[in-house]
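The complex appears here without one of its protein chains, the remainder shown in place.
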Amino acid sequence: MTEPLLHLAGIGLSFAGNTVLQDVSFAVQEGRVASLIGPNGAGKTSLFNCITGFYRPRAGRISFAGQDLRRLKPHRITAAGIARTFQNLRLFREMTVLENVMSGMHCRTRAGAIGAILRLASQRREEEEIRAVAHECLAFVGVADERDRIATTLPYGHQRRVEIARALATRPRLLLLDEPAAGLNGGEKRELIGLIRSIRDQRAITILLIEHDTGLVMRVSERVSVLDHGQMIAEGTPREIQTDPRVIEAYLGSDEDADALL
Amino acid sequence: MSLTSILLHQALNGLVLGSFYALVALGYTMIFGVIKLLNFAHGDLYMAGGFVALLVLSAISGIVGAGWPGIFLAMLLAMIAVGCLGVVIERIAYHPMLGAPRLSILITALAVSLVLENTVLALTNGQYAAFQTSLGFGGVAIGGLFITYSEMVLVGMAALLMVTLELFVTRTQYGRAMRAVAVDTDMCALLGINVPTVIGVTFFIGSALAAAAGTMAGAYYGSLWYFMGFLIGLKAFTAAVIGGIGSIPGAMLGGLVLGMLESFGTQIPGIGSQWKDVFSFVVLILVLVFKPTGLLGRSEQERM
Amino acid sequence: MNRFGRLAVMAAMACAIAGPAFAQGTIKIGVEVPTTGAEATYGRDMANAVVLAQDEINKAGGVLGKKLTMVIGDDACDPQQAVNAASKLVSQHVLAVVGGYCSGATLPTLKIYGDAHVPFVITASNSTKLIPANPGNAFMINSTGDQQATKAVAFLAGKGAKTLAIVNEGDAYSQDLANLTRADWTKAGHKVVAYETASSGQQDYSAIVTAIRAAKPDAVFWTAYYADGALLIRQLRQAGYRGIIAVGDGSNSTKLFAIAGAAAEGVFCFTNPTAQFLPAAKAFIKAYKARFGSNPGPYAPLTYDGMKLVAWAMTKAGSTASAKVIAALKTADGVQWLTGPIRFTKHNTLARSNFIVLEDRNNAWVRADK
Partner (left out) sequence: MASDARVLARLAGPLAGFLSRGIGRWIALALLFAAMAAAPFVLGEYATVILTNALLYVVLALGLNVVVGYAGLLDLGYAAFFAVGAYTVGILTLRAGMNFWLTLPAAVAVAAVAGVVVGGPTLRLRSDYLAIVTLGFGEIVRITARNLPITGMASGLSGIRQPWLFGWHIATPRDFYYVFCVLATAAAIVSARLSDSRLGRAWLYVRYDEDAAEAMGIDRVRVKLAAYVTGAIIGAIGGAFFAVNLGAISPPSFSFSQSVSILMAVILGGMGKIPGVILGAMIVVLGPELLRSLGEFRLLVFAIGLLLIMLFRPSGLWPGRSHAK
């Protein structure tokens, strides 16, 4: 096996004495669509926050493409090639869809105050590039027509797409999607599966998603990991996971999730 | 004066000054807690409290005299009147703006402050008013330290008000509701807590405390001025932040710390009264750099 | 850019400014004093004195056959406001300006009157910082801070004081006086054992009081204004300080007694002569009382003289042309004014010290230096 793109080893995280993550180890191979599932409160989003630098784990190692991420700030991790979306939409208020997506290009460009004030040629060229990339990302996720609307006034499903476009604009190697299907209807979910596949296939971006809709998880992912009470309890292909007794046990704790799984 | 006696006196000075700062800082911090507003008009309520008490006292001093009983009575009435004023200000000026950008409410608070100051300016012609009482300069000497009766009453009164407040906040339904609103307003509304009432009660108490401080300051120092709330408002804000804004024990501690910093700063060679404010602010900045939420402030772990 | 707001405002201002046109047959005098803010009492008192002088002059036939009129510019004791007020006076074509109370506010106006060649008789402001900033058209008829410092040092030393604590308020006037006094006191071979700076409006002076008591000075000199000075005096006495307490001319107010009460007993005050101590001012006090219903304040006599001096200079020059009036002012001498004879040094400052010393006896000022 080749060296995994993302590798977590022995991650531990606690808040005010409460253990949130305990000795979590986990790897994502390049080019995969991998999923992270688990009951509510299992620590999935906390794990995302550890990977993206928002939380500082008290123990363990995180490496990405051979680079140690642990001491890096979130913006450096993004620059290193990991982009994310948020569980509850975090689009920039009062800004247009296009402006939202342009934010992704920030870490790939460099013009500063002087360039802006003097409107230097290099700055203008860069602005055009930012716009072009943002357009392209919007077109890719299929909401290019709405680029001049205020992002937060869009229908929910479209806002999700804008978030994905914004993440794509950072030109990531690994994309973390935090419950991308939450709040979507059946049709939108199907489109989302197509989108996830095309991101991986056409843009060669590895994908790790957290998702509650296990049906979607099973259809789209090649590897599934299960987190429960801060511990990794199972890892394998969707088929292996569906039959793993520990997973079923974990999900029986909450009825609706168990129904979803079976 | 021996060095010990000097230090003891400065500690006493810091305690008295700190008590005033703490009383005003409490209102700052409570109001910040419930509506996340830096109420810049708060110092002016201290001023208003002083003037109301002076009016009351001059009306009743013929009957009860201008000693402590009269002052307490005047203080009580001033607390009620200014408490109501605080509630009215909240209803008229802040309540309609709760959905607006936070900085807009801040400017509204500044406007309220200007209105209060200039109203009193117009009423008093900008003149200083003498707050005449029959309090003497008597006191007791303990070791090298001379404490006046006024100082004792003052610090005792401040302590009493703070203990009462602490009891109110921890033992009563409104107090608990107040703390709950400070943590999560939306959740409280969902749980059926009458948030506007809680905010009103908070404004009443915060303003009343400022009025109590204003009355005591007037009686103790002997003069009132329309602009007297400005400086103490600034200091109380500083005190509240040193202690951790939003934290009630923090405001008390912050007030005392600031009072001590100023009185000892005045005495320290090389700092002195000229640089004491710089000294306090430098300490404040250092506190915040190393403890970004103040001495007793909750450290907030952001939820994503 | 805000296209609309500015145009609207300009239009509004055009209306506001096109007020009374320059009236033929009158001489317009500007009066720059604070009529709002904390110092408004002094400012209004000074303006009253100008009214009195103006009426007397007009009753006696005016100046050069023309009546005097006055227009007040409120400087609110603030530098920026003062600049605005001075510009407004200049734009109203005043032929001379009297007034000037807060030195800090007067300072930036010197250039404005200088550029406009308007003679400016400064009747209260007396910081020495005004002297080098004077373009030549300003005349200070109150004695300056250095003269007050000299007087203070001589008087306090005469009372047997060897060690001195000086407290100022960190503003231009009180810090200037404090520094001048410190220099003079040290030069006289004595020691300044404490030099403190309070913040304006700080009510609690206890830390400063303790610091002063620790330094055991024979005398304490407060160089700033009465309202805060009264609090310092009270707290000094309350803490048991028994030495001499003296205050500067900014604290010459009976409000000092109202706030400090019995604690002010025996406090000395260095001041320019107030009306009640001027032998020539009996009629002035009577007229002032009749007209305004109160006693004239500390700067009323000087400001009254300021207005009279302008009228005298115009008469002497036989013209209202600024160069001639300024030349005439320079020659002012030999006339006995309410506050005494006025003659100027080559820096246009009063050639004599007019400071007297008062003492609080039962909450009333009495002369202490005679």
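The chains carry the letters A, B and C, assigned in the order they are written, with residues numbered from 1 in each.
Simple rule for what comes next: a residue touches a chain if its C-beta (ideal position, glycine included) is under 8 Å from a C-beta of that chain, and two chains touch if they have at least 3 such contacts.
Worth saying up front: this structure is predicted, and the values here are computed from it rather than measured.
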- request: Counting contacts across the entire complex, name the shown chains the missing chain touches.
  value: A, B, C
Statement: From A:Glu30, A:Glu99, A:Glu191 or A:Glu235, the answer for touching the chain not displayed is A:Glu99
- prompt: Which listed residue (A:His7, A:Arg32, A:Arg84 or A:His158) would be found touching the missing chain in the intact complex?
  reply: A:Arg84
- line: subunit A positions in touch with the non-displayed chain are 52, 54, 73-76, 78-79, 83-84, 86, 90-96, 99, 102-109, 111-113, 115-117, 119, 123, 126-127, 130, 148, 150, 166-167, 170
Statement: Residue list for subunit C contacting the dropped chain reads 1-10, 12-14, 16-17, 35-36, 40, 74, 78-80, 83-84, 87-88, 90-92, 103-104, 107-108, 111, 115, 127, 129, 132-133, 170-172, 174-176, 179, 197
Message: What does the interface between subunit B and the hidden chain look like in terms of residue numbers?
response: 32, 36, 38, 93, 96-97, 99-104, 106-108, 110-112, 114-115, 117-119, 121-122, 125-126, 234, 237-238, 241, 245, 274-275, 277-278, 281-282, 284-285, 288-289, 292-294, 302, 304
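Methods note: only the chains that are shown with their structure count from here on.
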- prompt: Looking at C-alpha means, what's the farthest chain from subunit A?
  reply: C
- prompt: When the centre of a chain is set as the mean of its C-alpha atoms, what distance in Å lies between subunit A and subunit B?
  reply: 48
Query: Which integer distance in Å separates the CA centroid of subunit A from that of subunit C?
result: 72
Query: Just curious, how far off is subunit C from subunit B if you go by their C-alpha centres, in Å?
result: 36
- prompt: Going by the touch rule set out above, which residues of subunit A reach two or more other chains?
  reply: none
- prompt: If you look only at subunit B, which of its residues touch subunit C in the complex?
  reply: 1, 6, 9-10, 12-14, 16-17, 20, 121, 125-128, 130, 132, 137, 146, 148, 217, 221-223, 225, 227-228, 230-232, 262-267, 272-274, 276-277
Statement: Note: in the complex, subunit C contacts subunit B through residues 36-41, 170, 195-199, 201-204, 206-211, 213-214, 216, 227, 230-231, 234-235, 237-240, 255, 258-261, 263
